[in-house]
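Note that one protein chain of the assembly has been removed; the remaining protein chains are unaltered in position.
For clarity, chains are labelled A, B and C in written order, and residue numbers in each chain start from 1.
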Amino acid sequence: MKARVHVTLKNGVLDPQGKAIEHALSSLGFDGVNDVRQGKVIEFSLSESDPAKARAEVEAMCEKLLANTVIENYDIELNA
Amino acid sequence: MKARVHVTLKNGVLDPQGKAIEHALSSLGFDGVNDVRQGKVIEFSLSESDPAKARAEVEAMCEKLLANTVIENYDIELNA
Amino acid sequence: MSSAVANERPVTPEVVREHGLNDEEYDLILDIMGREPNLLELGIFSVMWSEHCSYKSSKKWLKYLPTTGPQVIKGPGENAGVIDIGEGLAAIFKMESHNHPSYIEPYQGAATGVGGILRDVFTMGARPVANLNALRFGSPDHPKTRHLVAGVVAGIGGYGNCVGVPTVGGEVNFDPSYNGNILVNAMTVGIAPADRIFYSAAAGVGKPVVYVGSKTGRDGIHGATMASAEFDEDSEEKRPTVQVGDPFTEKLLIEACLELMATDAIVAIQDMGAAGLTSSSFEMASKGGSGVELELDKVPCREDGMTPYEMMLSESQERMLIVLQPGKEDLARGIFQKWDLDFAIIGHLTDTGRMVLKMNGEVVGDLPIDPLAEASPEYDRPWTATEPQDEIDPASFTPSVKPAEALKRLMATPDLCSKRWIWEQYDHMVMADTVARPGGDAAVVRIHGSNRGLAMASDCTPRYCKADPERGGAQVVAESWRNLTAVGAKPLAVTDNMNFGNPERPEIMGQFVGCVAGMKAACEALDYPVVSGNVSLYNETNGQAILPTPVIGGVGLIDDLDHIAGAALPGSGQDLVLIGETAGHLGASIYLRDIEGRSDGAPPPVDLELERRHGDFVRAKIRDGSITACHDLSDGGLAVGLAEMALAGDCGADITGAEQEPGNPPLAAWLFGEDQARYLVTTAQADALLAAAVEAGVPARVIGQTGGDRLILAEGEAISLAELRAGHEGWLPGYMDR
Partner (left out) sequence: MKAAVIVFPGSNCDRDVQVALRQSMGSEPLMVWHKDSDFDKVDLIVLPGGFSYGDYLRCGAMAANSPVMKEVVARAQKGVAVLGICNGFQMLTETGLVPGVLMRNADLRFVCRDVTIKVETSQSLFTAKYEQGEAIRIPVAHHDGNYYADDDTLSALEDRGQIAFRYCDQEGKLSEAANPNGSQRNIAGVYNETKTVLGLMPHPERLADPKLGGTDGRALFDGLVEALS
């Protein structure tokens, strides 16, 4: 099973990286770009093949390590 | 229009972050996790509403700024 | 040969050319092998004989450089040079270029450059204690420059900061000749017990060859040959693989290697740098006069299905090769496992004089070691000397602006502005021994646990080397020696990094030959031998060569950290004393280039006897406490030197009137001339200092006093420190944030 986890900053948390990208894009002449946010995507394969169990496991990984839930949200995609 | 760009390391390029995450997950007792790769996800809104033009614009952003195509691949999703 | 290589590409003339080997070289290979090489063997020849590994164009000339002295423990030929710094300790240091990779991928290129030079130093048993970096970028107006500066600086910081070695100094120039070929030269200085230096020569039949560190991937295959090929427009399109550095693993590798080195398990050790496993195993066996047999299926690989060719040529980072004393395998394995690093016994030494490579028990490559190493090509390339430029008569032109305005502008030029924006991105204090931080003539790093220190600096004035390679080469060495002297250190030895264009062009080869001649003379005259170095050729794009840039990294010793000098004016009420003669040499000066728009003229002559006399005097007077601040005068001459001291100390000065002394050159030449062998110092005991100078035969005169918040230059013309500071500190951040 393949897992893909998106870790993104919660709304309302200032994102310095996103802001810098927005600034850089506009100075490169890309206009009309707004609300840039940068997050992480973590991909891996998982030996667990039961979808429910796999999801629970990945959720535990997110809570324990992959995301800092004080400022970040996470979102899990699983693919057999 | 909303854009979401995934920037990931090319196959075969060393991913020290992914390696470290894999190691950390396994020492937390999550077994069976393999091939961990970490990438970036960049999300933003775009004033361009024509899908073809928007894609071309985001592609140019990737080539110029968002990805380092020497070692990274990018993947673009657009949503009206 | 076995089936493992059966499905590899056959060696055709085209394949030979792709490997950067010409017909003569291939004939030599046939001779040595006594048969046609397979692809793996060809690959090995190609990296071993690349310019980068073989120094084929430069070897002949490098031999002229002086490399010995009572302080030298090990000169060029090992991973890094080793000098004696007393009390049972040795300093180990080297500089290396990562120019091409940094142009293609500035962050990773620069980062892996730092990683590579660190390994060269700790592989010899030293704990790295400082990093320096000499950078050259294209014109600030070039569309790529800003991105390259940002990436290179972030990469150097990203690696050095994580590894925990302070980056304490360096230099940065901008010139259009580097538009398509930036220079990233990184230097590491380490300290080791003088009786526990580790070398790469490996002897002893049957001794295990061990691989440690990171796994091998398909990184930078052909990196070493890339580093030796001229750039053209498509190299960006080809997008050759650039390695990604892992400073965290490097930090673990440093600690693990130093831990193993504290035991007596190691016979020989060698980092896997350019050309990875090939050059490391080859060099170990060749230096030890032995043979080596490797079982490539034991090599820890990051990817499935890697071929012997890929394993032997991979440039994956953070790897080392060690030959162990038999019976020490478990001890060593334990240490590397503790640090979570790969450890694998991949072969053993033999007495066959051959390198035998096996994959799953079958021989896939078999080459003779000595013949390959000895036959490595050496060229006596044709060269033509650079035409000398005319001396510029300082009275021959009328300055276009008044001195204060010229100074204000010069202090805010890309070359002379403050590089704070850069060094603040480097952790320059980690290890808690940085006594003099970046910003002065030389950084000073305390020898841990003592009251002694090492001073270090990197220097090069490429515009002088272009105008007159021999003078330029001598000046580079002299300035390096002066920078160490100016903090109170005794200069001991240097490492060099020779960055030049295409050596197949006689005028470029002439630059190289000239610079070497100048360096040789200066190193000899100053007892300042070359103990390590690196050559980077083919730095050209579309036939446009870089300025000749032979960078010198100097290391000196401070016996007593209570007696050092900094460049900052120490407060008001002191006398400013100018040491050395001022004839007003403006040829090839920054003033002419940046204020008058002229880059002609001969660079200032370098009188090595005067350098030595003046420097020895200044050092002695720093040590006896009579000099309270000191700065050597170089780019921009007296006015720029004074302004730098004033800004560093946040204290003004008044030198008006000094310009009228009989025999002085015209005003602009007096203030901005770049005469060599000069220092500007402050003292509270001017009479005694001047008397001592007379006795030592050193020209010295009081030119003014410290105090106030302005510089009063000449003819009463003044400029406020605030105004100078705004431009000096503002240019680089302003440029980068634009």
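Things worth noting here:
By definition in this document, contacts are C-beta pairs under 8 Å (C-beta built on N, C-alpha and C of every residue); 3 or more make two chains touch, one makes a residue touch a chain.
All values derive from a computational prediction rather than experimental measurement.
Although one chain is not drawn, the whole complex shows that of C:117, C:163 or C:530 it is C:163 that touches it.
One chain is missing from the display, and on chain A it is touched by residues 12-14, 16-17, 20, 40, 64-66, 68, 70-71.
For chain C, the residues touching the absent chain in the complete assembly are 154, 157-158, 161-164, 246-249, 251-252, 339-340, 423-435, 437, 446, 451, 561.
Touch with the hidden chain on the side of chain B covers residues 16-17, 20-21, 24, 27-28, 38.
The definition used in the following text is that only the chains that are shown with their structure count from here on.
Between the Cα centres of chain B and chain C there is a gap of 36 Å. Centre-to-centre separation between chain A and chain C, using Cα means, comes to 41 Å.
The geometric centre of chain A is 10 Å away from that of chain B, both derived from CA atoms.
The touching residues of chain B, counted against chain A in their complex, run 6, 8, 18, 21-22, 24-25, 28, 30-48, 57, 60-61, 64-66. On the chain C side of its complex with chain B, the touching residues are 104-105, 107-108, 214, 217-219, 239, 241-246, 248-249, 302-303, 316-317, 340.
The touching residues of chain B, when paired with chain C in their complex, are 9, 12-16, 19-20, 23, 68-71.
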